[in-house]
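Removed from the display is one protein chain of the complex; every other protein chain stays in position.
Read from first to last, the chains carry the letters A, B and C; within each, the first residue is number 1.
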Amino acid sequence: MTEHRARLHGVMAEFDTPEQLLSAARKTREAGYKRVDAYTPFPVEGLAEAIGTRRSWVPLITLAGGLGGGLSGFGLQYWVAAITYPVNIGGRSLNSWPAFIPVTFELTVLGASLFAVVGMLALNKLPQPYHPVFNVDRFATAASTDRFFLCIEARDPKFNLAETARFLQGLNAQHVSEVKDEE
Amino acid sequence: MAQVFHRSVNFIARFSLLVAVVLGGLALTGVLLVARSPYITNQRVTREQPIQFSHKHHVGDDGIDCRYCHTSVETSAYAGIPPTKTCMNCHSVLFNNVDYLEPVRNSFKTDESIEWVKVHRLADFVYFNHSIHINKGIGCSSCHGSINQMPLVFQASPLTMEWCLDCHRNPEKNIRPKDQVFNMDWKAPANQEEIGKQLAAEYKIRTTVELTSCSTCHR
Amino acid sequence: MSTAEPPVNTTHVTPSEPLIGPGHTYASVTDKIAAVVLTRPLGIGWLAGFTVTFAFTMLLLVAITWLFTKGVGIWGINIPIGWGFAIVNFVWWIGIGHAGTLISAILFLLNQKWRTSINRFAEAMTLFAVACAGIFPLIHTGRPWMAYYMFPYPSTMGIWPQFRSPLIWDVFAVSTYGTVSLLFWFIGLLPDLATLRDRAKNRIQQIIYGMLSMGWRNSARHWHNYQSAYLLLAGLATPLVLSVHTVVSFDFSIAIVPGWHTTIFPPYFVAGAIYSGFAMVLTLTIPLRKAYGLEDFITMRHLDTMAKVMLATGLIVAYGYFIEFFMAYYSGNKFDVFLAEQRLHGPYRHFYFALILCNILTPQLLWSSKVRRNVPLLFLLSLVINTGMWLERFVIIIISLTRDFVPSAWGRYSATFWDYATLAGTILGLFSMLVFLFVRGLPAIAIAEMRELVHEGHARKEPS
Partner (left out) sequence: MTDYAKQEQFPILNGAQGNSAGRHLDPEDHDAPSPERESHLDLAALREKLREKSGAQYWRTLEELADDPHFEDLIHREFPRHASEWDESVDRREFLKLMGASLALAGLAGCGRPDETHVVPYVKQPDGMVLGRPSFYATAMPFGGDAVGVLVESHEGRPTKIEGNPDHPSSLGAANAFAQASVLGLYDPDRAQTVQFTGEIRAWSAFLDAAQAFASNVKATSGEGFRILTGAVNSPTLGAQLRKLMELYPQAKWHTWEPSAGGGVHEGAKLAFGRNVNTVLQVGKANVILSLDADFLASGPGHVAYARQFARRRKLDGPGDTMNRLYVVEPMPSVTGSNADHRLPLRASDVELFARALAGKLGVAVAAGTLPADVSKWLDAVARDLQGSRGASLIVAGEHQPAAVHALAHAMNAALGNVGATLYYTEPVAANEAGNADSLRDLSADMDHGKVDLLLILGGNPVYDAPHDFDFVSKLKKVRASIHLSPYFDETSAYCQWHVSESHYLESWSDARAFDGTCTIIQPLISPLYYTHSAHDVVAAFGDKPGTPAYDAVRAYWTEASIHLEYAIDSGWRKWLNDGVIGGTKFPPITPELKFNAASLPAFKPSPADQLEFIFRPDPCIHDGRYANNGWLQELPKPLTKLTWDNAAIVSPKLAEKMDLVHKVVSRGGEHGQVRSPLVDVELNGSKVTAAAWTLPGQAENTVVLPLGYGRSRAGYTGTNKGFNAYVVRTSNTLNCATGGKLTPTGDSYPLACTQYHFNMEGRQILAAATLAEYKRNPAFAREAGKLPDKDDSLYQEFKYPGHAWAMEIDLNKCIGCNACVVACQAENNIPVVGKDQVMRAREMHWIRIDRYYKAESPADDPSTYSPSLDNPETFFQPVPCQQCENAPCEQVCPVGATLHSAEGLNDMVYNRCIGTRYCSNNCPYKVRRFNFLRFQDWETPQFKLMRNPEVTVRSRGVMEKCTYCVQRINNVRIDAEKQNRPIRDGEIVTACEASCPSEAIVFGNANDPNSRIAKLKAQQRSYTILGELNSRPRTTYLAAVRNPNPELEKA
């Protein structure tokens, strides 16, 4: 099924339960593999740490967005009401800050949310409709249903096709298959 | 084949998202720019007139004073378009047989008005008053440009509200000595700022708050 | 969810009943829900329903076209009653729009597992409700083609919106709320879109869901960022959802009109919003679970819990009504006292009594668990409460305006055909039509989260 002119992306093992996957992932790390990724149809607690991801940047990005939104929000209102065209609205003072709170708040939330989502997508390098792992048929059909996969990538310094495949077999995976990448 | 997309789609997808965002931004700024462009403000558009009347000739060359024709400019909201009679004052004797003045003579004979095409058009809800501007030292050319060099008159200024406000906020930029009001070649001196301030005080120009009140121009 | 706070009410996490019917596996859950979208043929019921709602949507368009042709004078409004159905509907729809985000955000933070099978659906409903609500602020203006004046942009006039006006706050609140809800809904959908992509049989479906899912591949790294983003959004949406109806209530409490100018409005508007929101969720889920056999995922326990929430919020609303009267007499403000009496004795008293009946008296039935577990009755109740909440807005807006300060200027209000056409056009038209499209186009239940529930073992429990 793999065409010629195809480069190796990595080796993929398939497991029945999240528990198996989790232990396998841990073992893989212990075995010294760095470039590892795991795939589960729903978030599995501890898995990310097991394959060695660091804490997420999303919260910081969100904070930045929130601050930006809020400041620009109040800034706009103050500038409009008190600087660019100051007018007497029903005897209210130019900088009637109590009246500016709602909009400031809304813009804070808006900025934060936009940054959170965009940040999340960016950090996940999405959109990315094509990915080598989809070349594995069983992955493409079952990864989003009830199968759990572990993939050791070829970029890993410790990677060696036969070696790694055997190692994965050793973690009593259901199947172990090569992941090919088109050139 | 389980793979739904070709790998190139990755680039296409990301790039098109980027493009969408950029284009959106450009469109927005575009609209704002167009709104200020002569296409919308009608600046520099010369219009066909029933008679190719040249301000350049009458004002620039002959040096006729604005008020000879626009009689009510100092007294009324409207500067006034001269009646045919005013043309005939001279043209009953000067060029009294050239063809291109036939419409004028004809109007005078038949008592049918000459229908000039409007060049400066303010929205109907804007109440501009020529006399007060003239009396407070705002010269013709400040808004109308150097008429004395226009063979056919066109609208020199954008006549947008922000343009009006700009002067109502700091009139000193444009105030001139009263004897200069009808001088088409008046150029703001280097020290216009302080001269303007003195004149503003002298002419009792109202405060910015008053000049930028809505009812100053809108009723 | 490691970061989420510990559950408040323990009876919810160690439930007496399962949240999912017995014997479900990852696959069975996935199959059942995905099937509704991918394989199941269009039923005659769906087609009929869609046709009707489409017709009503057209009625809405006709009403709006006529409105733009002639002017708002085709409505029942007048001086002094400057706001009629348009604003009543706006507030009502916005209120309904609160349930979704509330369920998906607040209950998420409170770690209420039972939210899982209804949140997706509730969020969709939120979006549609907000869409309907969004129409009214635009069309109720006398010159809708000038409505863009309400947005801050550098115009050639050099003038800007007037940020002291609650209507401007509305513009920002509603648009923010719409955007955030959409984002929240979308990232919730991401994994399920991926699931659909993987299960899609024909190419078109593959491409559509493939593009929408952006290449989501269930990687642990993805899940990692995903969860933190989702949690943050939940955290942001919670104050947002409370702020939106607060701001809407400012439209009234900032004004000096007796009956509007009161500090109780923000809390009791929010409560009312949740009240009507849950009612609307019930109105939609009950037929849905029947039609698509989702009883296993939307169980009696869900209905029961939602009924309890309605009861609770209903009581808060009742308190609000009481406080209005109390403050009127306690403050001794003659205008407020007069208005309070108007509600009871004035020309529109029957509306007020109907309101009390729908919003306060009838819902007391929910105290009995028999009622809460009687599905048809629950459905009926949800309709009654929806009506009641609409009446509440009618009473607040119309009655207060008919008789304010100067007796010589008092007036009467009654709606015209076009008022009713617009109302029906949103309820039976746009809103319902979008719901119909939604249930067939996207998974009405969050599949990934259901798998999670299966994983956490909510399925294996037997009914006690």
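Everything that follows uses one rule, which is that a contact is a pair of C-beta atoms (placed from the backbone, for glycine too) under 8 Å apart; a residue touches a chain by one contact, two chains touch by 3 or more.
Remember, predicted model here, so these are calculated numbers, not experimental data.
Student: So there's a chain missing from this view; which of the remaining chains does it actually touch?
Tutor: A, B, C
Student: One chain is left out of this view; which of C:22, C:45 or C:82 touches it in the full complex?
Tutor: The missing chain is touched by C:82.
Student: Which listed residue (B:44, B:57, B:85 or B:187) would be found touching the missing chain in the intact complex?
Tutor: B:85
Student: Would you mind spotting which of C:38, C:211 or C:255 touches the chain that isn't drawn?
Tutor: The missing chain is touched by C:255.
Student: Which positions on chain B touch the chain that was left off?
Tutor: Here the touching residues of chain B are 35, 40, 42, 47, 72, 75-78, 80-85, 107-108, 111-118, 121, 123-125, 127, 129, 131-132, 135-136, 203-204, 206-207, 209-210, 213-216, 218-219.
Student: Touching the absent chain: which residues on chain C qualify?
Tutor: 65, 68-83, 140-147, 149-150, 157, 159-162, 164-168, 171, 254-257, 334-335, 338, 347, 401, 403-417, 419
Student: Write the list of chain A residues that the hidden chain touches.
Tutor: 87-93, 96, 98
To be clear about the criterion, only the chains that are shown with their structure count from here on.
Student: Taking the mean of the C-alpha atoms as each chain's centre, how many Å separate chain A from chain B?
Tutor: Roughly 58 Å separates the two chain centres.
Student: Using the average of all C-alpha atoms in each chain as its centre, how far is it in Å between chain A and chain C?
Tutor: 30
Student: Rounded to the nearest whole Å, what is the centre-to-centre distance of chain B and chain C, using the mean of the C-alpha atoms as each centre?
Tutor: 53
Student: Where in chain C do residues touch two or more of the other chains?
Tutor: Those would be 158-159, 197, 210-211, 214-215.
Student: Identify all positions of chain B at which a residue touches two or more other chains, and write them in rising order.
Tutor: Within chain B, the residues that touch at least two other chains are 4-5, 10, 13, 165.
Student: In their shared complex, at which residues does chain B touch chain A?
Tutor: 2-10, 13-14, 17, 165, 212, 214
Student: Using the touch definition up top, name the residues of chain C that touch chain B in the complex.
Tutor: Going by the criterion above, the answer is residues 153-159, 197, 206-207, 210-211, 214-215.
Student: Can you list the residues on chain C that touch chain A in the complex?
Tutor: For chain C paired with chain A, touching residues are 2, 25-27, 30, 152, 158-164, 168-169, 172-173, 176, 179-180, 183-184, 186-187, 191, 194-195, 197-199, 210-211, 214-229, 232-233, 236-237, 239-240, 243, 247, 250, 448-449, 451-452, 455.
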